[in-house]
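What you see is the complex with one protein chain gone and the rest in place.
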């Protein structure tokens, strides 16, 4: 075990994947000698050469188009999009191409080797275009996997899981935690499973569900709630698509209450899918409406970011409202 | 009143808008002399000249970028995307630009004049890339309006409503109904309101909710259900964003049951948003889980399209299951 | 760091649009089948020449027959490549058999040249249980892993940056292979085109960009697609080698591609080839060109038929005869017809194919959806004649 922050854990995962398989390549804007604007790819070019870790021209649709082709060829591309806010020029290549490559060819061809990394989320005074959480935009797309880690240990294990998963995977990294989240990380190669949620804490009164940076917020809210004697079960979804319905259903069958929280706007956010599904599966067990604590239905603001974000107090309010319903 | 099919109604709306205001422009791939691959823009170039109705080069991101600029300048662009499946290269221009233009500038600039038309939906043996219903991809984007008409009368009134609405609006046209749906259409200029659902039929046992071509399917299912003595209330949402929560809430408070149906895949489809919201607002009134009858979580198939689509029998099954819950 | 190499300096402002720098068109064959003066004898031997020619005849027969089938309502959709056979097959023939081909949709000739059988074509066109694509895509969306022909995807131009990436992988693999990517002059307007060519030039990958400039993108004539003299001059913007060829001249196309392949594979120099040709037929079976172009214009191009031109050349060399022509036409017509009849009778892909290949494995949620569908079909077997038989019996 070693103490690492999340960037170090990610860098370590990339390093390990590149060392183990020389078909693994890392590229994107400023990913080369500079090691990425957040330094997630530090030293990889120095270690593995310019052929395997390199800058691309500034064109996201090209980066992912190129990555799709590489993956189809049998390479294992790990493409970086500098900010998740800038993934949209590549939306067609991801949603119409990566996601449908295997299906449309009847499994003659696939881009299963593809992993797309992108820093997401707010809390860094980034305003409209350095703060977005776009997971729900992709979660409506069968064929993709979407993963979000909550801490360094998870980041390394899930990233290695994503790189080795034989399906195109989006890996959204909570940039607010890049340096802020520090923890023990095994030094060896380990892969956490995709498609499995993790119950972080058991409880009986209410289930709290989130992913990524929001897990920290949920943790703070749970601390407040437990002080008031509310027993909380906490689940990190980890994989947004395909998501682990059963773990959540099981929990809600027990607690009868669910609060889902994410930073992205309310309408059409992934909490809506969870809520819709859980009320289908747990209808007779629900003791209060499933609550969503999310960003507001606006672009991401700057000066009033604090007011906008679904912080622990808002989550705590929702827990209380649910329990008192 | 005149008998028109949906294409004629759309063409008539465009004609009327162009006649009334010479800042209204129509453009897109093959929109000019040919009048569009579906002929929605027939004769408009002949009538209003090449400056106001024209072919663009084949580049969706350019079409919408160009349209954003035109709208910012004060023109009223009506841009056509040839198939909704091909709107994704323009995703960034729509989601990061059109939607956020007014907000980010503090209302100094806006692209309120923009309307984007695109044929959507299945049932025409179109396979993966001529069948998609992408409304939910956009419904997670504050700042956009999204409208879907169900018949010629609605198409004309809503399109004129969209063109005159001072917000960027996506207008998805159910191409399966282009020629199949025929009805009486007023000859004058009339505008149907955006953001208002329409109760097509009152009933007491269950609420059926949909939009666009799915309204026809829901109608057939309701016929079957009423034969079994189930009294159905039918609502056409018409505007997906911002959607008319109150009309749906009111209905469900009365009926206690809700089935939402759309063609797009289940996971992350807009039915999930509706379900999540309605269970929040009507929790104590719900007599059975809110049901979603949708496309499957796969790309759109071809040979087994019939099996894939949420047809009237599947909707009928859901009605029965809900009533018998 | 200076961002350009030392360039000339001027002190009076001069604008240029490069118009004076014209890119000529490379031609070898005249329409009568003789070589232009100064043209080199082609590198094609008789076997390969005949293989090309037979493939051309095959696709012509296939195209005519399948459009007719579409008109008869036997097929939902079809796209012909009539008029562009030389551009497509001439270039494909200049490749190694295991170079990767990434096509747009009108390149059935390249696939036929590689040996895709009539049966394989038909299974895709009818989306039956033997279609490699499992009946999921519209007709003409062929693919073959064994023939290194990437399955067609309808969204235009997406395959162009993919080709750059594919070729980058080939370069790293060091296997001496390259990728050719076909696209129309319309698709070249997409952002993906720009991305692909720029990245290929920067990363020096073995890829050949072959633009079929056939004058139209559906109804849009190329003068409304771009103001420039074709697509070729764009290569300068990427510092990429480019050649423009008469796309109806199979020898010119073949030679240009052969040389381009050498540059790509031996020097990692990506190359753009612009093949000037004409889409003689409608865009697709859904299109009617009479709404946007004249019969006269079409007639001019019908005179330049690439198949006839090649036939003249072959017959001039006595590699081909009228009898052989008659024989092959009849044989292929029969073969296409008979194969079609078999293919259209084959059953559709199994119900399970709705949920396979979305991921490498069927997810629990998709299993659930499939189970629900099966129960539903069992309740309403009459409504699902194609698949009811598959679910009869067990619940």
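For this structure, a couple of remarks:
When the chains are written out, they are named A, B and C in that same order, and each has its own residue count from 1.
Keep this in mind: a residue touches a chain if its C-beta (ideal position, glycine included) is under 8 Å from a C-beta of that chain, and two chains touch if they have at least 3 such contacts.
These figures come from a predicted structure and were not determined experimentally.
Contact with the undisplayed chain is limited, among C:68, C:173 or C:228, to C:228.
The residue touching the chain not shown here, chosen from C:171, C:194, C:261 or C:309, is C:194. Residue B:110 is the one among B:15, B:30, B:85 or B:110 that touches the chain missing from this view.
Across B:61, B:133, B:288 or B:322, the single residue that touches the chain missing here is B:61.
Residues 23, 25, 51-52, 54, 56-57, 59, 61-62, 64-75, 77, 89, 92-93, 96-97, 100, 102-110, 112, 142-143, 145, 166-167, 195, 242, 245-246 are the ones on subunit B that touch the missing chain. Touching the omitted chain from subunit A are residues 29-30, 32-35, 37, 54-55, 57-62, 85-86, 88-89, 125-130, 266-267, 296-299, 301-304, 306-308, 311, 313-314, 317. Touching the omitted chain from subunit C are residues 1-5, 7-19, 21-28, 36-40, 185, 189-195, 198, 201-202, 204, 213-215, 221-231, 233-246, 252, 255-256, 259-260, 263, 271, 276, 293, 297.
The definition used in the following text is that only the chains that are shown with their structure count from here on.
Summarising the inter-chain layout, the chain whose CA centre lies farthest from the centre of subunit A is C. Taking each chain's centre as the average of its CA atoms, subunit A and subunit B sit 30 Å apart. The centroid of the Cα atoms in subunit A and the matching centroid in subunit C are 38 Å apart.
Computed from the mean C-alpha positions, the centre of subunit B lies at a distance of 34 Å from the centre of subunit C. Of all residues in subunit A, those touching 2 or more other chains are 61, 89, 92, 96, 100, 103-104, 142-143, 242, listed in ascending order. Counting partner chains per residue, subunit C shows two or more touched chains at residues 134, 136-137, 141, 153, 155, 191-192, 353, 358, 363, 365.
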